[in-house]
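With one protein chain held back, the other chains of the complex are shown just where they sit.
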Amino acid sequence: MSVDRETVAKIASLARIQMDDASLDRLVPEFNNILAWVEQLGEVDTSGVEPMTAVIENHQRLRDDVVDADPLTGGGVRDKVLANAPAAEHGFFGVPKVIE
Amino acid sequence: MTTSNYRIHGATGEWEVVIGLEVHAQVTSNAKLFSGAATAFGAEPNSQVSLVDAAMPGMLPVPNRECIRQAVRTGMAIDAEINAWSRFDRKNYFYADLPQGYQISQLYHPIVGEGSLTIEADEKAGIPADKVIGIERIHVEQDAGKLMHDQHPSMSYVDLNRSGVALMEIVSRPDMRSPAEAGAYVRKLRAILRYVGSCDGNMEEGSMRADVNVSVRRPGEAFGTRTETKNVNSVRFVMQTIEHEARRQVDLIEDGGVVVQETRLFDPNTGTTRSMRSKEDAHDYRYFPDPDLLPLELDADFLAECRASLPELPDAKRRRYVEALGLTEYNARELTAEVETYARFEQLLAETAAKLGKSEKDAATQVANWSLSVAPGVINALGAEANPANATAAAQAEILAMQAAGEISGGQAKEIFEIVLRTGREPAEIAEAEGLKQVSDTGAIEAAIDQIIAGNADKVAEYRGGKDKLFGFFVGQTMKAMQGKANPAVVNQLLKEKLDG
């Protein structure tokens, strides 16, 4: 299957990556090359084969319901959370005004 | 399934509304679904945010057992299929309240499958008979953060305190046909969640909110195109949303337009809905299994504990109140509607029955009437003067026991309760000190009766001649003579003996 420029532009928008015309033009053939190549997977008969879920046999562990049990994954660390923010004000992250 | 007769009357004829609800219920837990940050309501902005919730590079989710447990218990409470093997998926979209750029949710393999709940008949509301509403699934997912739009002229502020809090999304079948049914469904679901203890059901604080799917069709025809109105946070608003959306869709179609499948927003100030611009292009969520998490496999012990820890649920409790306690359907429904109500009732019933040395069944009707009408009446009449903390089960049981033993009358019971509410004094002491006891002393009553019989020979003759209705007259005279403090049962008995004997 071959994708056109419009599709690539739509994907870029879905991925929130702004792309100018030159970038799109460059990407379309690359995109199609890669897709054509991965499409050889279609040759493989996978009927009755389950998609891989866990690469190594392992069980999902569940945590106890304890607040801040491990300081590395607990709350109460506002300064750390905001430390790298491009725009932090009054304890919030600031973003351009959103109209819902 | 009984059909609702709720119809939208359009210019071209009648329309039926079809409603499905996706209720998001915050799971009651101390910590978040995938991090150890607290979930308490009303904290300082971003103070309950871990590095995981803020989606710092390299942060990973580990699920909270309690959140999984509560979802499973909720599923059991709606008789749903529990999936011992489930999995978390990522729902990908960009928004400022979604730090990871995806929400961890469950699309392909939810933890809870098909179940249902029953809404009760309510003639007045247009629900002619009990109706079973299908529940397609319950899945567990992360809540998003919160945006504040009114704090800065050109910026929105992001608070991630809610980000990562566990939600259950409870997805109904499109089985509802009127705003009343939808309202009843939300109320019933809320009651079940609160019974189970998996969600506090607090709609004001956002612990429960509904996405309302509405479409219209000619009765009996295929489903129309639906709209989804997001985050409606009260039963009343759910009903208003449906009324407005149904009307809007009918008008649109009748004017030659078509309903577009879209996300809408409810405005509580106007009772109307409008299209949500911010979600316009968010329809391709690129769901895939979250590779940071393994499939969730629940073992038999875990499931057994979930089932064993379930309380008696609303429907079962209501049936028991009617069948085992002999309460009326009405009383049973009222008493089982809210967790606090039944909890207070059951405690009071236990204490009263114990004090009386009677079975709960024998005390139930008295306690039910007291709980539903007498006590609330007194409390409401007193208003701010009442200290609700004084209304202990012990005090009320004592009042009810005195009343049942004939020591006080119904009126005296109310008066005593009023003083209890005001002062916290002991009921027995109040009855004694305030003279709020009725006379059961047969001697005094007999003397009064003798006097009345003597003074009303004509009436006695008429009564004895067959005019039974005059019995009430003698009761009234006796009570008057006793200044209202005679035990009516004793008065009745003695009068009968003397008049009939």
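All chains are identified by letter, namely A and B, in their written order; residue positions are counted from 1 within each chain.
In this text, a contact is a pair of C-beta atoms (placed from the backbone, for glycine too) under 8 Å apart; a residue touches a chain by one contact, two chains touch by 3 or more.
Going forward, contacts and distances are computed from a predicted model.
Peer 1: Leaving aside the chains on screen, match the unshown one to its UniProt name from "Molybdenum transport system permease", "Carbon-monoxide dehydrogenase medium subunit", "ABC transporter domain-containing protein" or "Glutamyl-tRNA(Gln) amidotransferase subunit A".
Peer 2: Missing chain, per its UniProt entry: "Glutamyl-tRNA(Gln) amidotransferase subunit A".
Peer 1: Of the residues listed, B:130, B:221, B:284 or B:323, which one is in contact with the missing chain?
Peer 2: B:284
Peer 1: With the full complex in mind, choose from B:8, B:43 or B:56 the residue touching the hidden chain.
Peer 2: If we include the chain that is not displayed, B:56 is the one touching it.
Peer 1: Decide which residue listed in B:265, B:293 or B:375 touches the omitted chain of the complex.
Peer 2: The single option touching the absent chain is B:293.
Peer 1: Touching the hidden chain in the full complex, which residues of subunit B are there? Just list them.
Peer 2: On the side of subunit B, residues 51, 54-63, 90, 92, 94-96, 99-102, 156, 158, 283-284, 286-288, 291-294 touch the unshown chain.
Peer 1: Residue-wise, where is subunit A in contact with the chain that is not depicted?
Peer 2: 3, 7-8, 11-19, 27, 30-31, 33-35, 37-44, 46, 49-52, 54-58, 60-61, 63, 70, 72-73, 77, 80-81, 83-87, 93, 95-98
Rule of thumb we're sticking to: only the chains that are shown with their structure count from here on.
Peer 1: Mind checking the centre-to-centre distance between subunit A and subunit B? Centres are C-alpha means, answer in whole Å.
Peer 2: Centre-to-centre distance between subunit A and subunit B: 40 Å.
Peer 1: Could you list, by residue number, the parts of subunit B that touch subunit A in their complex?
Peer 2: 29-31, 35-38, 44-54, 59, 62-68, 87, 94, 96, 147-149, 151-160, 265, 276-278, 281, 284, 286, 289, 293-297
Peer 1: Which residues of subunit A touch subunit B in their complex?
Peer 2: Subunit A residues touching subunit B: 13-14, 16, 53-54, 58-70, 72-78, 80-82, 87, 89-100.
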